[in-house]
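My questions will all concern the structure given below.
Of the protein chains in this complex, one is absent; all others appear in place.
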Amino acid sequence: MSDGIFGVENAWLDAAIRIQLIVGLMTVVVMGLIYLERKILARFQQRLGPTRTGPAGLLQSVADALKLVGKEDLRPRNADPWTFELAPYLVFVPVFLGFVVVPFVAGWEVRVVELGLIYFVSVSSLSIIGWIMAGWGSDNRYAMIGGMRAAAQAISYELPLVLALISVAMVADSYNLEEIVQGQAATPNIVWQPLVVVVFLIAGLAELNRTPFDIPVGESEVVGGPFVEYSGIRWSFFFLAEYAALFIMSLIFAAVFLGGWAWPLGEEWGRGWQLVLVSVKAGTFMFFVFWVRASVPRLRIDQLMSFSWKILLPLMLVQVLINGAVLVYGGSLWILTIAGLVGVGVLAKLVGDAVSQPRPKVVAASAEGEVAS
Amino acid sequence: MTTDGTTPAGDESEASVAELVDTFENTIWPSIDRVLAGVDVRPERGVLDLIVHVPRADVVRALRMLKQGDELQFNYLRSLTAVDNEADGVDVVYHLYSIPKNINVTVKVTLPADDKVLETATTVWQAANWLERETAEMFGIRFTGHPDPRTLLMPEDMTDVFPLLKSHPFAEIELLQGELLGHERGAGGDE
Amino acid sequence: MAITPGTANATPTETTPPAVAPSVPEPFVPTRIMPTEHPSEISRLTPIAPQPGKALYRQVLPGIMQVPADLLLAASRKSSLWPMTFGLACCAIEMIATYMAHYDLDRFGIVPWPSPRQSDVMIVAGTVTKKMAPAVKLLYEQMPNPKWVISMGACATNGGPYTRYDRVLQGVDKIVPVDVYVPGCPPRPEALIDSFLALQDQIMEERSSEGRGV
Partner (left out) sequence: MVTETAPEFETQDLLINVGPQHPSTHGVFRMVLEVDGEVVKELVPHIGYLHRGAEKLCENNDFRQGVGYMDRTEYLAAHNAELSYVMAVEALAELEVPARAQWIRMILCELNRLSSHFMFFGAFGVDVGVFGTPFVYAWRERETLIDLFEEISGDRMMYAYFRAGGLAWEVPANFKERVHEVLKSSRQGVKDFDGLLTENEIFIARTKNVGIISAEDAIEIGMSGSSLRASGVNLDIRKTEPYLFYDQVEFDVPLGENGDVFDRYYVRLQEMEQSMRIIEQCLERLEDGPIMPEKMPRMLRLPEGQEVYIRTEAPRGEYGVYLVSKGGNKPWRLKVRSACLSNLQALRQMSVGQYVADAIIILGSIDIVLSEVDR
């Protein structure tokens, strides 16, 4: 148990200070993320992104936040009052609860929880209730459909996510995030579990409701999904929760798969280098999410569900079986790597031939082509 | 009366009669005349394609014969509209095209100005559905037997205004730009 | 603020005894021709009056703090105007052109948002017909305060080339209070960017007490 931060002995006071640090860090980071996403997406589309508000547009998200605070607070007349009011908090709070276990740098997590991974997964699945409440409470058909879709998607992608984290915990032989990170001082878990990394990326995208899985909030179909009726500060809660979830998911990805602050030589070079390590690794996950959002179309709800239940889940079950067999009977960990790579090949082949056909030949009828009527 | 090519015994000089009665030899009139044997049809030479006048009573019968006949196969209804000629009624115009034969014909039906009722052509082509709804609400024609006679472009409860009729006035400009600057209405060249 | 014709400065000065009573130019009232309304349409086309907001933060803050608060809020509103994706006709294509890479409204913090609840500006881009008018009014009511309307193009300003047809509403300001008019048919993307700059100046002017005060 690390001693209190700033030498504070009282455990409660220490926890309170750390939580305040996290909340402060979170608002700054989320605003930076919103600005970064707009800039990076603009760059993907050969645009400039916000440049006018503040130097190079840096104050853009500050302006957005202040404007949203100043907006009128609307509630549809026949909306269900309590569910409508409470939905933003039920989406926002679980994401912040997840930060208790996140290992930023060697001693800087809020609490070292023995079952850290299980706590993170169970807390992050609470926000689905908020989505459904938002969908149901705002008495709008689009919101209703968006809410139902969000529920279906979150449940069907929760299972592969949990199994992925379990199989990594089996390799790292502990649920405590700090021990998982310390165990990776020599080699990060991505080496042992390549298939699990791919499945975690896919399921992570689905959990965050990002393209190609942004079906609940797909603009072209359900016009913003459950958030259609929210405006002003309530809507910004949803918006901040989405980016906070992205931030926490990228930190967990960095910690569990890329070795967090331990790999390479994290212990020896002290906290400064560890901070650089964690931010670079989390940054790659976030850049991957922005990149996918700019280039991949949206899946349909039935394809999304069948992809999770019929492909991701069986693969993860097989992976857990192989992990168990190798770890119990003492085989070398390299067998896991080979099994993982074979799994990635199987996944690619399943996705590949299920969908794409040879390039369609469109018969070009010359002038006197006969008429197929 | 079907012009069977022979000129009626008239007293005009031979030359003027000849070019008066056009025998449409290079158009598709002969085959149409054969296909529409039972219908009293009057041809007219259009600028681009042949125009055929069909009496109101058996227009749908003629259209079905034109479509189903294996000689002409007009299986594509290009467009259906109406022309308001004020005093002498409204004529409904069908532009047909045969994809296999690559030929065109225009079928016209004149309706008297007082009772504008015509049998629907949706039984022959599905394309006529929306075209007839639009023509009905714009000219005040009632197509009997139309599957769903709601208005298409006008609001649902405005079934008594027919904008494309010549009698329907153009709207007056409510506020002229000049008036805001103090000129009286009609001072400028506002005719 | 619509230009109110000649009321403010028409007061004659009493100091010099006027040789002849100064003829106060009575304001010219344009003869407005009543549009030919179909009975069922009159109820649907009643205009919406702009209602000023409540500005709760001004009741909370002490006097001295109100000026910087106004400035800060107006500056943030000015630099993050979210229009609603709401194109009617040809002007919508020019509006899309302004969002795209060549003219890029994102530089000004202007991002099109699909739902009226989260948007501040309604760009009426195209001809407002009398069948579409109730929908435009509904969208305007759904937008939270402080909201602004840009009437883009000749059709939205006064009916444009389609004025002489009675199914077309001669100007969207007949049903919704408009802040900025953009001339052109369709206006060039630069004109739309200029209208946003004009709207931003207006927002900065409106921030003090007698402005919209929202």
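Things to note:
The chains carry the letters A, B and C, assigned in the order they are written, with residues numbered from 1 in each.
The criterion applied here is as follows: contacts are C-beta pairs under 8 Å (C-beta built on N, C-alpha and C of every residue); 3 or more make two chains touch, one makes a residue touch a chain.
Given the structure is predicted, the values throughout are model-derived calculations rather than measurements.
The hidden chain, counted over the whole complex, makes contact with A, B, C.
Contact with the omitted chain, checked across C:I48, C:A135 or C:L197, is made by C:A135. By the touch criterion stated above, the residues of chain C touching the omitted chain are 84-90, 92-94, 96-97, 100-102, 114, 116, 126-127, 129, 131-132, 135, 139, 155, 161-162, 164-165, 167-168, 185-186, 188.
Interface residues of chain A facing the missing partner chain: 41, 44-47, 141-142, 144-145, 211-212, 214-215, 218-221, 223, 293-303, 351-352, 354-357, 359-360, 362-367, 369-373. Residue positions on chain B in contact with the hidden chain: 46-49, 51, 75-79, 81, 83-84, 93, 95, 99, 102, 104, 106, 125-127, 129-131, 134, 151-155, 163-164, 168, 170, in rising order.
One rule holds for everything that comes next: only the chains that are shown with their structure count from here on.
Here the CA centre of chain A is 41 Å from the CA centre of chain C. Spacing of chain B relative to chain C, judged by their CA centroids, is 45 angstrom. Per-chain CA centroids place chain A at a distance of 63 Å from chain B.
In chain B, no residue touches two or more other chains. Interface residues of chain A, counted against chain C in their complex, comprise 38, 42, 45-53, 57, 59-60, 62-67, 70-74, 219, 223-224, 227-232, 235.
On the chain C side of its complex with chain A, the touching residues are 53, 57, 72-73, 75-77, 79-80, 100-101, 104, 106-109, 111, 114-115, 117-118, 120, 142, 144-146, 214.
On the chain B side of its complex with chain C, the touching residues are 154-155, 157-158, 161, 163, 169-177, 179-180, 182, 184-185.
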